[in-house]
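I am attaching a structure below and will ask some questions about it afterwards.
With one protein chain removed, the remaining protein chains of the complex are shown where they sit.
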Amino acid sequence: MPIEIDIAHVARLARIELSDQQLADYRAQLGVILDHAARVQELPTDGVAPTSHPLDMVNAFRDDVVSPSLDRDEVLSQAPDAINGFFRVPPSLDNE
Amino acid sequence: MKWEPVIGIEVHVELETQSKMFCGCAVDFEAEPNTNVCPVCLGLPGALPVPNRTAIEWITKIGLAFNCSISERSQFHRKNYFYSDQPKNYQISQFDVPVCHDGWIDVTVDGETSRIRVNRAHMEEDTGKSIHVGESGRIHSATETLLNFNRAGVPLVEIVSEADIRSAAQARAYAQDLRTVVAALGVSDAKLEEGSIRFDANVSIRPVGTEPFGTKVEVKNMNSFRSLERAVDYEILRQADVLDQGGTVDQETRHWDEGEGVTHSMRSKEGSSDYRYFPEPDLLPIEVTEEWRNEIAATLPELPSARAARYVGLGVDADSATSLAGSEPLMVMFESSLAAGAPAQVAANWLTGEVTAWSRRESTDITDSALTGQHVAQLAAMVEANSLSSTAAKEVLGHVLAGEGDPADVAAAHDLIQISDSGALESAVDQVIGENEDQFARLAGGEDKLIGFFVGQVMRVTGGKADPRAVTDIIRSRIG
Partner (left out) sequence: MTDPADFTLVEAAAALRAGQQTSVALTEAVLTRASLTEAAVHAYLTIDRSGALAAAEAADRRISSGRAVGPLDGLPIALKDNMMTRGLETTASSKILAGYIPPYDGTVVARLREAGAVFVGKTNLDEFAMGSSTENSAFGPTRNPWNLDTVPGGSSGGSAAAVAAGSALAGLGSDTGGSIRQPAALCGLVGMKPTYGLVSRYGLIAFASSLDQIGPLTHTVEDAAILYEAIAGHDPLDATSFPGPAPSGTVRLGAGVSGLRVGIVNELSGQGIDDEVMAAFRTTVERLAAAGAEIVELSLPSTATALSAYYLIAPAECSANLARFDGVRYGLRIDGGTVDEMMSRTRADGFGPEVIRRILLGTYALSAGYYDAFYGQAQRVRTLIIQEFAAAYEQVDVLVSPTAPAPAFELGAKTQDPLSMYMQDICTIPSNLSGHPAMSVPVGLSTTGLPIGFQVMAPALGETVMFQVAAAIEELSDDIGRPVLEVVAS
């Protein structure tokens, strides 16, 4: 079964801006890898529960206690753009 | 065509825990921007979430209050979508197995009670806050966005109703009841204005008498119960209009514009969203054992609906009972008034009337006033003994609320004690009759409406302190 990949949609979901050539290249590479990965479909797994976690444990919690936060200057020193204690980013939508 | 609205409500409740959902940063909205942040809630590389036990207990409490089943084992999922105020670009939420599922509450509108089913209540985390900076301050014309992550990671409970709601009024009642219950549980300050409780409505319509649901539209941005009702009403009419004119309703998210009183389509570049939910590998499943659930259940306070029913049993009218049961300060004052011996309906009248009006007028919490349950009981006793008129009692109440002292002192200081001593009243009546002999003759001759004139004159002579009923009785006895 050939694997269908809407690579532009996938790249858009992942927020990676790629050229048409790059999209075509990645689409081809993903096709090869997914052909191999699709072998998981060959194993009979009726009634087999998925494992999302290798440990069979439950309930790791913390107490509702306040602990120190980070120093703001230290945090903002790593920001690409900051002003007046805020992180700054371009607007959410195109200006009309 | 006649259309029937089909409405579901999604509610986000911010829990008022000490610390955030997955880290130890303080939950504090007054802090300077980006000061309650750490590697976890800022999504720094390498950081890992650890869930707040209290938040899990509180969502369980909420679920129990809404008659939900509590999942023995539930799981966190990652909900993937990019947004600049969401630090990890995924939200830790729940997907197929929420902590609470399949509950209900009964909602009454115009005396008619309906059961609204609660599909689920799940645990998630809040985002940071975006300030869209631009000429109009609106998102579409913003020139930049400022981000504050103090709110990122605050525990959030999402409560999703079934599409059982059939009118805007019912939607409002559901939302109000839900808020009341959450506030009574003491797990959130549940303030709409501050966004600590937020309502979204899913609205669709279908021809009356048909089963299949129409296309649903999600309406957001309502920050009062009134705007929720207006927005749902508007949306029902808008959809009916579209369909009546042969159009189709688009599945979309619409923004309620409070000023214009309309909903606007929210422009979105994303086609249909694809959240790519998958089990959160950084977190273990949550197991709420029967023992733990019972411990949590034991901490549930009396819920407003049960409390209101109890008040009705004490003789309070249904509306007042609902108001008293639904407000923590009113409820506390009412209970202490009863304990001090006040008659239930009298205390209820004052608390839902004068006292509530005062609290609104003064923007002061009742619990911050000087009024006590003792005062209410004392005042009621004075009226009962005819030493205060009901008008004077309201005045006394105002002075007591303002902190002037207890009702007896205040009534004396303001000279409001009612004269019910018959000797004094009789001489006052006789004095007035003496001064108005012509009118008295007409009254005695059957012109009964003049009785009001004589009562008024006696009140004038006594400086308003006479008991008008007693005065009336004496005048009638003089006609003989």
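A and B are the chain letters, set down in written order, and residue numbers restart from 1 in every chain.
Keep this in mind: a residue touches a chain if its C-beta (ideal position, glycine included) is under 8 Å from a C-beta of that chain, and two chains touch if they have at least 3 such contacts.
Keep in mind the model is a prediction, meaning the values are calculated, not measured.
S.K.: One chain isn't shown here. Among B:78, B:254 or B:307, which residue touches it?
M.R.: B:78
S.K.: Please pick, from B:99, B:236 or B:284, the residue that touches the omitted chain in the full complex.
M.R.: Checking the options B:99, B:236 or B:284, the one contacting the hidden chain is B:284.
S.K.: Which subunit A residues touch the hidden chain?
M.R.: So the residues of subunit A touching the unseen chain are 5, 7, 9-11, 13-18, 26, 29-30, 32-34, 36-43, 45, 48-55, 57, 60, 62, 70-71, 74-75, 77-81, 87, 89-94.
S.K.: For the chain that got dropped from the picture, name the residues of subunit B it touches.
M.R.: Touching the chain left out of view, subunit B contributes residues 39, 42-51, 78, 80, 82, 84, 87-90, 145, 147, 269, 274, 276-278, 281-284.
Here, only the chains that are shown with their structure count from here on.
S.K.: So in the complex, the part of subunit B that touches subunit A is made up of which residues?
M.R.: 17-19, 23-26, 32-39, 42, 50-56, 73, 75, 80, 82, 84, 89, 130-132, 134, 139-149, 267, 269, 274, 276, 278-279, 281, 283-287
S.K.: Give every residue of subunit A touching subunit B within the complex, in rising order.
M.R.: 13, 15, 52-53, 55, 57-70, 72, 75-76, 83-93, 95-96
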